[in-house]
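The complex is shown incomplete by one protein chain, all other protein chains being positioned as in the whole.
Up next, subunit A:
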């Protein structure tokens, strides 16, 4: 019995945090490494991803699966507000139903371009007061001229891109100098509980296992990737979101409803019902909490990068200091005469 949902794992050479999985490291390629000129990485079937997103967008009750995207969209919008500027033209890459723009207002962003590979998701976009143009475009092939946008946003779509360095370079290109890119992507140890449960279940039941959860970019690589794409003044931080579900089937159903089903080329097209039963039992036993629910971890990596411009602060030249650290002790205190 096939579920039609395939979440695939590609375990990289680095071991995940769950100690029980480190022995079964299937070394089959690393994801998103910082080597330049690694151009033709083809991990994901983008056509399949478009079909999955279209399917998810046309579900009757599709909005019930949007909780994660809404929350992360809100947090990305917070980061936009933190920058005290008005952006005349902004671009939301892989924006789907426009989860970020519904939290932004006209004073901060004057015009918005919303792109996604799925036309059904664009048709269902949320209402926002910002005038929006929606464009059907692939994140890896942006149809915009250089130096167009003041702000580029991306929330939870970069983890399905095949050539991440290339996509970041394109984002850098379409930005104006002194433009900013604010992105959020899932990475690191996302869904490690699901990955390990499926791995152990399949190993015990079938003698081996195949990838079920996507390979993710590690936070340490993200800084390198952004730097190589030409961004400066980088900020990278991690947020861990843990969502509790009744069981493994609900985790997989919700991921499917979010349009996050596996679309890696190396995915197996079926999941044995015995393995699913085994994985369900293992998930509950190893990771379950007292009230019977199981957690699913999403590690969200937020990144902010700027396109260089002369007005940006640069490090001072060596030897240009005109005060000394030794002078710190001489800073006069109003009523305190003791010297430290």
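Quick notes on this structure:
As a working rule, contacts are C-beta pairs under 8 Å (C-beta built on N, C-alpha and C of every residue); 3 or more make two chains touch, one makes a residue touch a chain; residues count from 1.
Just so it is clear, contacts and distances are computed from a predicted model.
One chain of this complex is left out of the view, and of "NADH:ubiquinone oxidoreductase complex assembly factor 8", "Exosome complex component RRP43", "IBH1-like N-terminal domain-containing protein" or "Acyl-coenzyme A thioesterase 4", the protein name its UniProt record gives is "NADH:ubiquinone oxidoreductase complex assembly factor 8".
Of the candidate positions A:78, A:206 or A:239, contact with the hidden chain is made by A:206. The missing chain lies against subunit A, touching residues 1-4, 19-21, 23-24, 200-201, 203-207, 246-247, 249-250, 274, 276-278, 280-282, 284-286.
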